[in-house]
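Shown here: the complex without one of its protein chains, the others still in place.
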Amino acid sequence: MINKIVGTAKEAVAEIFDGSTVMISGFGEAGSPIELIHALIDHGARNLTIVSNNTGNGHIGLAALIENKQVRKMICSFPRTANSVVFPELYRRGEIELELVPQGTLAERIRVGGAGIPAFYTPTSVNTPLAEGKETRIFNGNPYVMEYGLKADFALVKCKIADRYGNLLYNKTARNFGPVMCMGARRSIVQASRVVELGMLDPETVVTPGIFVDKVVEISNPLSENQLIKENRRYPWA
Amino acid sequence: MINKIVGTAKEAVAEIFDGSTVMISGFGEAGSPIELIHALIDHGARNLTIVSNNTGNGHIGLAALIENKQVRKMICSFPRTANSVVFPELYRRGEIELELVPQGTLAERIRVGGAGIPAFYTPTSVNTPLAEGKETRIFNGNPYVMEYGLKADFALVKCKIADRYGNLLYNKTARNFGPVMCMGARRSIVQASRVVELGMLDPETVVTPGIFVDKVVEISNPLSENQLIKENRRYPWA
Amino acid sequence: MGINENKGWNRDQIAARIAADIPDGAYVNLGIGLPELVANYIPQGREVIFHTENGLLGVGPSPVKEEEDDELINAGKKPVTAIPGACFFHHADSFTMVRGGHIDICVLGAFQVSREGDLANWSTGEPDAIPAVGGAMDLVQGVKTIIVFTQHTTRSGEPKIVESCNYPLTGKGVVSHIYTDYAVIDVKNEGLFVREMAPGIDFEFLKSCTGAELKLYE
Partner (left out) sequence: MGINENKGWNRDQIAARIAADIPDGAYVNLGIGLPELVANYIPQGREVIFHTENGLLGVGPSPVKEEEDDELINAGKKPVTAIPGACFFHHADSFTMVRGGHIDICVLGAFQVSREGDLANWSTGEPDAIPAVGGAMDLVQGVKTIIVFTQHTTRSGEPKIVESCNYPLTGKGVVSHIYTDYAVIDVKNEGLFVREMAPGIDFEFLKSCTGAELKLYE
C-alpha cells in the first residue's frame, strides 16, 4: 500500500543529511513551509545549500535556519526584503555564499532539473553581470545564455490539501515554487494544511501529481510568519 | 472589454494564412478539435505545416485536411494508427514531408517555444537515427541532443469549458497537448464544449490561463471521430 | 519626491499618464513600488488584466484590512485581491508568460535608462549592497513593451536618463518609453524623442536635467 503520510514534521525531515541541497518553497511568507523548516532546525543538518526565492524574514523560518548556521550557500533571486536581517549580515561578513539567479531562470532551472533536461538557453540576463562567465550563443540573430538544470536532494514544500498518494492542491499565490520544486527534488517533503481520503480530490484539479511527492505531514494550522514577526519571535523559541 | 468568444468555427479560423504553421491538439481522437479542422478545410488555407501527435484517422478531421492537400509537412511523433490511411499513402508517394519527433521531445519543444527558450538538451533519441545531424553534447559524462523550441503561427485546440478571458478547462486525457500548444502558438484558437460566465471557473483549477488564448468558439456537441469512422464518413460531407 | 516635488507631474499624475496609454485588453505586469500606482488609473471602460509574477493573472484592488490574506500577495509581497476570471499558476508557468512574450506591457522603476534603452534597476553596484534581482531581467527580455516609471532625476538632482548607464544593467536596449515627472519620452533607434512635457516644463529645462541627447518630434 502506498501511504506517504507521516505523523510529525520531525519524522518528515529526519532523512535530510549534512551537505544536502534543499529546495524550500515560498515567495516571501506565502508558501513557506515554516513547520518543516523549524523541524530541520531541530534536526540540525548542517552545511546545506538552500534553493529558495528569498532568504527569510525576521528570526523565524528560513531566516532562523540561516541564523542557526546550517546554511553554507543560498541560491535565490531576491535575498533581501523588508524584514530580512539575518542573511544580509552574514553575507556582508562573508559567512554565507550567494548564487543570485533571475527569478524566471530559477523557476525554469528547477523545472528542467526535474524533467531530465541538463541545460537550456534563455534570453534572461544577456548583457548583464549575471551572464558573466556563462556560455552565450546566438539563435536567430539574438544572444542567449546557457543555464543548467538544478536538482536538489530534498524539497520542503507547503500546500493546502494532500492525499496519501501525495497528490497536492495549493492555496492562491502560495503555490509559486511548490510544484516545480516537487519535480526538481529527488525527495519531496510536504506539509499540508489538510489530508483527505483518497478519491476526494478531483483528478482534473490536482496541481502536483503524487509521483513527485515522497512524504506528507499534516500541519492543520500553520504558523503565520507575519504574526511571528510582529511579535518579534525567534526560533528556537526563547 | 475583453471578449475572446467568436460566433462560429468559420470565423475562428478565418485568419489562418497559406503557408502557416498550425499546432493541432489531440492524441488520436481525444482532444482533436474536429470542428475547427473542418472549418479550416472549408477555409482552404494551403501549404500548411501541421504539428500534431498523429496524422488523423479515416477521412475526417486531420486526415481529411491532409487528404484535401492542404498540408505540406507533418511534425509528429506517431504518424500511423489503426485507422490512419491518408497520410501513409501520401507519404509513400512522396507527396508530404514528415519530421518525426519523439513524443516527449515534441511536447517540450512546443512548451519551450512558448516560454522564450530557443533550445534545450535532452537524452531522448541519443544514439538513434533520430539524433542524426543534431548537435550532441556531454553533461556530467552523459550525451544529450540539442533540440529547438517550436513556435507556431496558430494552435487549434479542443477543451471542455472556457470563459470570455480564454481561461480553459479540459476533459480527462483529452487535455494532452492542448495546454502546451496554447503556449507555443502566436494565436490560439479554441473550441470549447461550453462557455461560462466570467467568475464561474475556480481560479485554482484553470488549466490554461486566458493569456495563452486568442479566440474561443462554443461547439456544444462536438462530433465523435470514432462514430464517424464507424459510419465511414468523409469530410467534406458527401 | 525629493527636490523636484514642486515641478511637473506628481507620482499619481505620472501613473495616470501611463495608464492612459495602456490599451483595452492589455496584459500588464507592474513592477514593485511606484509602478503599482498605475493600476489605480486605468480609464473607465477599459479592461486591463494585471499579471504578478508570483502566480496570479487578474490582480484586483488592494483588500480591506480585515480581508488581507498572507497567501494572496503580489510580487511586492503586498496583499491583493483576485478579480472574477483570475487564475493562479506556478512559477514556471508564470515566467512562460513573461519570457515567452505573452505579456504586452511591463512598467518598471529605474536607477538609470540610457539613450539606447538600456535599463539599470536592480543593483547600485556598491560593494556593500546585497544584490537582488527578482524577475526584472526576465521581464525586460520577455515582455513586448517595457515602460519606465521614474523621477526624472535622483534626489540629489543627478540625471537618471543618461548617455550610458554606469550601474549594472538589467537589460540592454529593452526600454520603449520613459514616463517621468517632467516628460514622456519615446526610445527609438534614432534617439530619445520627447512626446510630451508636463505643464511648466520647457525643452531647455528638460535638456538641462537629462544626461542624454533629447529630440523633439518634427
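Each chain gets a letter, A, B and C, in the order it is written, and its residues are counted from 1.
Going forward, contacts are C-beta pairs under 8 Å (C-beta built on N, C-alpha and C of every residue); 3 or more make two chains touch, one makes a residue touch a chain.
Predicted model only: the values in this text are computed from it and were never measured.
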Ask   = Can you list the shown chains that the hidden chain touches?
value = A, B
Inquiry  = If I consider the whole complex, including the chain that's not displayed, which of B:G19, B:P88 or B:G199 touches that chain?
reply    = B:P88
Key: Contacting the left-out chain in the complete assembly, out of B:T122, B:N167 or B:Q191   = B:T122
Remark   = It is residues of chain A that touch the chain not shown, namely 1-2, 111, 114-117, 163-165, 167, 183, 198-199, 201, 203-204, 206, 209-212
Remark   = chain B positions in touch with the non-displayed chain are 27-31, 77-82, 87-88, 91-92, 98, 100-108, 110-111, 122-130, 170-180, 207, 224-226
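Rule of thumb we're sticking to: only the chains that are shown with their structure count from here on.
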Note = Maximum distance between Cα centroids and chain A occurs for chain B
Note = CA centroids of chain A and chain B: separation to the nearest Å works out as 34
Remark   = So chain A residues touching two or more other chains come to 108, 122-123, 170-172, 207
Query = Listing for chain C: what residues touch at least two other chains?
reply = 82, 88-89, 95, 98-99, 141-142
